[in-house]
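Can you read through this structure? Questions will come right after.
A single protein chain has been omitted; all remaining protein chains appear in their positions.
Then we have chain A:
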C-alpha cells in the first residue's frame, strides 16, 4: 500500500511511452496518476497527417484506450490542465482543483505551436496544427471547399497543405525561406519537391513574409496580406511556423528552463524528484521535435524509475521523412556540408532524382535523398554507427544493394525498393505485395497481426525487420511497436515480465492458476502462451510445478524433432562430441534395423538419425541405449569442443574434458530458448566459442568466458564476461549466468536478446561482482537439475506410452 506516487503531467506520446516502458520493467511499483489537457486518451500525434489527408480515422490512431489506463490502475484526469506544481508540498494541482500528491513527477507537456505576432492572428479561422481539435477544425473548414493559406513550408506545413488540398481546398503555402524544407533539404532537392507539389496543384509564395491576417468584418479571416503587398484570399489560415517547448508550468514552479525544461542524462530536472521528457525537455542544449528521440528518452527514464540504473540518454541523431503519399524524401544529419566536408552528389532533375551524401573524416555525416529514399535507413545506420567508409566509399552512392554481401540480414531499408512480387519471407514464400495488401485491407497495425494474416515472419523470424519496415512504409508514419504490443500473445494484455513476476510473487504453480490469476481471455490459452507458461512454471518452481506435456510443442513432448513428412529425427547425446566404437556400432545397428533413411553428422558434433517413424521411437531409443541429446528442446543442446591440450600442439587447457563436464552438469536443463556452449583450448577457437550462448576459451593462465553469442539467424559475437582460473570456477560462473538467464529470460529469447534487454552490466553485477548471489544462483541451478530423469529412459520404461501407440486399425 505504500507504493510511491507517480504523477505524469501531459498525456501525450512521450509521457505515456515512459509509462509503458516502466510497466514492462516493473508493473506494480508505482501508484500512477495522469493529467491530460486534451479530452482524449493517448493517441499517435504523428498520424494526424494521414487523418487529415483522409487516409486514416481518428479511431485508428489511438495508442492506449481507456481500458488500458484502467488495467494499469491509472488515475486519469482528462480535460484537466495542470496549473501548479507545488514543490514544497509535492502536490500537483489541476485547473478544476483536482490535487495529486507525488513522490516523483514527470513533465511531458510537449510543445506549443508558434503563433506569428501579426495583426489578425486571433481571428476565427486561424489555426495551428498540433492536436485532434486543430485537425477536426481543418476538416470541418475543408468540408465546404474554398481557399486556404498555410504559413510555413516545413514538414508540418506541407503535410497540412497536402491534407487540405486532398480534401478539396485550394491551398497556397507562404514560406519565408528561399526553398521548401530548408532545414531538411538543400536547395536542389527543395526545388524538386516544390515542382512535384506544384504539379499536384499546390501554390507557393516563397521568400514571402506575412504582414497581417485580414478580417472579413465579422471577426472571421478573409485572407493574408504579404509584406510585398500581395493579398491571398482565404477562409482558413494554418500557421505552421515552428514549435516552442511548453515550459509555462515548469517555469512557474521555478525549475531551470532554457528553451525547454533543462534535464541531465538521467532526464532529471533541477528538482531531483521531477523528471521531464519529450518535446518540452532540453537535453544538452537540444529540444527535439520528433518522436524517435523521445522513445529513447522514455527507455532511459523508465530504467531510472524502476530502480537504481546507470542508463544515460546521450542525445539522438535525427532523420526525417515527409508523410505525403507518393513523395519520397529523406534527410538526416548534417546534409549541408561545409568546412572539412566532402560531398558526393547524384543529380538527375529530369528523372526527379537527387541524392547528396556528406562525408567527414571518412565517415558519412549527412544524407539528403529525393525521389528515391529506399536507402535512407541504411545511410542513417552508417551515420549512427559512425562506420569508417574506407573502400566502400566508391560505391556508397549506389546504396545498400551493392553492399549486401557484407550486410546479411542487417539491411532493413530495401523494402521501399522492393517490387510487389519480391519475396519477403523465405520460409513461407510471402511477397511484399501480399503484405502491403493485407495491411491496407485488414487494417493491420502490428508485426503480430501481419504474422497471423500473412504468415510472413512467423517461422524463422529473420524477415521481421523487413515486415516492420513494410508496416512503417505502408502506415506512412514512424511506426514503432511499443512495449504494450509485446504482450505474451493475444490471450492476454500482460507482458512476459508481468507473467514471470506474478508466477514468482504469487507462488502460482499450474497453468490454470496463472490463467485465472491473470484473467486470461481464452479458456486454455494458445500455442504461443501455453509453452511459455509451462516453462516459467517449471523454471520458477522446480520439483513443485508439474510439467504439462500438453503444453509442450510436439518435439518436447515426444523428445524428437518432427520432420516435414511427420517422421522424427533422433539425436543421442554425445558429450563434447566424443564417441567410441561401441556407440557407433549400436547407431549403425539401429539404422539398419529400423531402416532409417539418413544418418548425418550434425553441426553440433553428433549424429542424427533422420526419418524415424513415431511408432519406432521408443524401440530406437531402447536399442541405442544412449541418452537424449535434447536436440529438439528449448533446452541445453550441445557443448562443442576442440581436441585441446591432450593432443593439439597449441592447446593450453583440456577443453574436451571441460566440455564433457559442462554437458554432464547441464544435461536436461530447460531454458527460455535453446542454449549452446563451446569450449576451445586456445584462442584459435576451433570450437567456435565466439558465437555461443556461453563460449569458453582456454588460455595459459586459465579460462575466458564469453556470453550472448549466436550463430543463427543473425550472427552475433559473444561478449567477454569474465576470466577465471579453475575448472570449478568455469562451472560456477557459467552455471550462475545460465541460471540468471533461466530466471529472467523471456520465453523464446536467446541469451543475446536477453542481454540486449537487461544489459551485460546487469549480468556482470549479479554474477561476477556479487559472489554470494553467484553461489546462490549456481545452487538454484543444481537444485533444479538434480534428479531429473532422462526422458528417453523414462519412455523406454513405459511412461506416457499412449503417446506412441496407434489405436485399432479399422
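Operating definition for what follows: a residue touches a chain if its C-beta (ideal position, glycine included) is under 8 Å from a C-beta of that chain, and two chains touch if they have at least 3 such contacts; residues count from 1.
FYI, contacts and distances are computed from a predicted model.
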Inset, instruction - Could you tell me which of "Cytochrome c oxidase subunit 2", "Nitrite reductase", "Formate dehydrogenase, beta subunit" or "Aspartyl/glutamyl-tRNA(Asn/Gln) amidotransferase subunit B" is the UniProt name of the chain missing from the displayed complex? - result: "Nitrite reductase"
Legend entry - Of A:455, A:586 or A:627, the one touching the omitted chain in the full complex: A:455
Inset, instruction - Using the touch definition up top, pick the residue from A:33, A:247 or A:551 that touches the left-out chain. - result: A:551
Legend entry - Option from A:97, A:340 or A:566 whose C-beta touches the chain left out: A:566
Inset, instruction - Kindly note down the residues of chain A that lie in touch with the hidden chain. - result: 428, 442, 452-455, 458-459, 522-527, 530-531, 549-551, 553-554, 558, 562, 564, 566, 802, 806-810
